[in-house]
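Note that this complex is displayed minus one protein chain, with the remaining chains in position.
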């Protein structure tokens, strides 16, 4: 099964459903990671409904494209779209994060079928993706391996080990996608969210009055880093624009001689106003009132 | 004690003695790492006899410059020069690598006094250096931290974590020095030692008839990598030229606002003809005949 | 069940204790790998920005930077989740801290199954084993918030490597304010002569509850809180073997490499008696609330009481 040419209107309506699924899951579990799920939702929808060569009814299809979720905490987003794509019954959403449930807190390989790798520890996805890509070349298969990375993933040294090796092995069948939302666990990655006047003299990050950290670890110039590690770089200024994401991923697939990274500028918490740009909702469920508001904002 | 203005002629003769010390130690122990010791010897001599603010009689002097040996296997080179600088009795050379000896196989913090960090596992030195540099800034001290790295160090992800953090914290009191000899444990890092015709189609390294690996993991463009991680880069085309090394290290010390890396192109095994460019002598002692030849070549 | 007056997360002790100690003049610095918000370390960072060093999600670098800071004479704290430190930086702990004995204090939170909903990847069941494999590390597992604060203070005031394991979930406060934590000394929370229950962390309260259950069956169980795993309280173990003749260990961790192995080793060397091990064995965790997960894997007062009866039955072996 090759990915369908879903229209932008359809994608929009799927993405809304996915966002509602995200809220449904974290509310059911009263825990989980909505922020990074919402920021990645449009990327995931584009992948599953436009780009990936996959078959939800045959998740082990050897010729399928692979999608490796390195930011393994973003399960509400991942399950939210896989459920829409038909990988499992959407009733499972309500058992999210319960003992032995199909939908565990962090991604688990094969659970549900179609999840390629276990995760939850950042920095590991790109190595695994490279292994799958090298296997594809060895086996003469033309599948492509996509790997979804976060800000934090790009701070782990293992990602740079993998980046270096992928460049060295000219693994042009790997595409890294960075969900660049500039917010992580402790607070803000860099100055992105701060007016100039807020930048204190001390370099290297500081804790603000609300206990969130500012300028945790700046990744810029991020494109230059990937380039220096041998990668083709595509920068998507709006990581919620389906056409832009699609174009970048198709270009990445077509590029030969080196791997490609697609850096998508996104908004953490995208689509739920009080979660947007808000580190509080990195790993927390909304309360009752907030939930109602979220559903209102995400109504069709 | 501030470093002396040792003349180049003096440095040359010290470096010869250091190289003889290296041979003496690995022969006494019948093991150890001559290749990477010889490649780093001139850098180490320049540091200890020209650049470092240090006092061999007061190795714990709080205001001393720090030299962190990340490539912790290069002990013959490190001890070889520290012995010449007067940190311990050179008779200790003959006990190298024996139980409880002062001179252990890999560097051990404080053993001999003056060794700043324990090592032997690659990739760890730059993080430690950054910690010392941050402490220096906090304490209002003007010491400088130098860190000696190898090819292999630059392949470990931790080095890039540390590089990113040093750039982020604007740790301009750290200087990384890369002993770029293009040879590591399994063989050759990259195509440096190969005429063009020898490059096979398979990217990413291959094993040659003599069981050495070619093109293990290319680090180039290495300068671009450090620049993208926020560093000032100085490239020394001949890492055995005392004046060039001195100039680069002084420039590095003076540079403000960001850390500096000095990439020194060196020859593994430098000074002993049959060890030069030869992966066999990464971690092996010469036999009797070879030893005699080495001493002949290293005679004053 | 033993009534606990208070429920508090041991992880919450870190930030406030570090602030207190810095205010008392200790040369404390803190390195953070993007989990200080969760471990409470950021509170120290808010008070002392120049002494707080974020390094991003990079545990290997966190340990190396802490060791470098410590090597200049500072007391270097760092924190993360127990699953990432030691797990993600074991070699760094071994080389930059354990072997040279640098003055680094790793306070790792979110340990054990009780971490809960994130599931298997997040539930550290091996961190004690990893840390005990580095012989120069002191290893402390506080049972409650009172002990956690005291253990952190002891670590700061004692030169050398320390690992302190804390919990995400609120757990029962089993010590009152008069309690004094001592390195190498286990507190005896209940007297008893028929069997000894030796427990750590959240399982201390479980063991106390088990002792209540046993007492209604006429069995007197001694309960020890084994917070100080290194230095170990060998005397308490030998006394348990000598005086009660049967032992149960209880831990929210793998038995192999953890408390179970420690106790079994001493008993085999000093006075062989039957031991029953309550803890995790052949599998990883699963998602769920703390309560759900502990029940799912049978880390309950009932299971501990059952094991105690079995151990007592085996005395005649």
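Read from first to last, the chains carry the letters A, B and C; within each, the first residue is number 1.
Keep this in mind: a contact is a pair of C-beta atoms (placed from the backbone, for glycine too) under 8 Å apart; a residue touches a chain by one contact, two chains touch by 3 or more.
Please read these numbers as outputs of a predicted model, since none were measured by experiment.
J.: Which displayed chains does the hidden chain touch?
T.: Counted over the whole complex, the chain not pictured touches A, B, C.
J.: Which one, C:269, C:291 or C:313, makes contact with the chain that was left out?
T.: C:269
J.: Have a look at C:133, C:182, C:220 or C:298 and name the one touching the chain we're not showing.
T.: C:133
J.: If I consider the whole complex, including the chain that's not displayed, which of B:42, B:84, B:156 or B:227 touches that chain?
T.: For the chain that is not drawn, the touching residue is B:156.
J.: Which one, B:35, B:56, B:80 or B:119, makes contact with the chain that was left out?
T.: That would be B:119, which touches the missing chain.
J.: Touching the hidden chain in the full complex, which residues of subunit C are there? Just list them.
T.: 83-84, 86-88, 90-91, 94-95, 98-99, 120-121, 125-126, 129-130, 132-136, 254-257, 260-262, 264-265, 267-269, 271-277, 281-284, 317
J.: With the missing chain put back, which residues of subunit A would touch it? List them for me.
T.: The missing chain touches subunit A at positions 62, 68, 108-110, 116-121, 123-124, 126-136, 138-139, 157-158, 161-162, 164-165, 168-169.
J.: In terms of residues, what is the contact footprint of the unshown chain on subunit B?
T.: Against the missing chain, subunit B presents residues 29, 31-32, 72-73, 96-101, 104-106, 108, 118-123, 152-153, 155-157, 184-187, 189, 202, 204-209, 211-213, 215-217, 279.
Operating definition for what follows: only the chains that are shown with their structure count from here on.
J.: Can you tell me which chain lies farthest from subunit C, using the average of the Cα atoms as each chain's centre?
T.: B
J.: Using mean CA coordinates as chain centres, what's the gap between subunit B and subunit C in Å?
T.: 41
J.: Return the residues of subunit C touching two or more other chains; collapse runs of consecutive numbers into ranges.
T.: As it turns out, subunit C has residues touching two or more other chains at 50, 53, 55-56, 58, 60-61.
J.: Quick one: which residues in subunit B touch 2 or more of the other chains?
T.: In subunit B, 123, 157-158, 161, 164-165, 168-169 touch at least two other chains.
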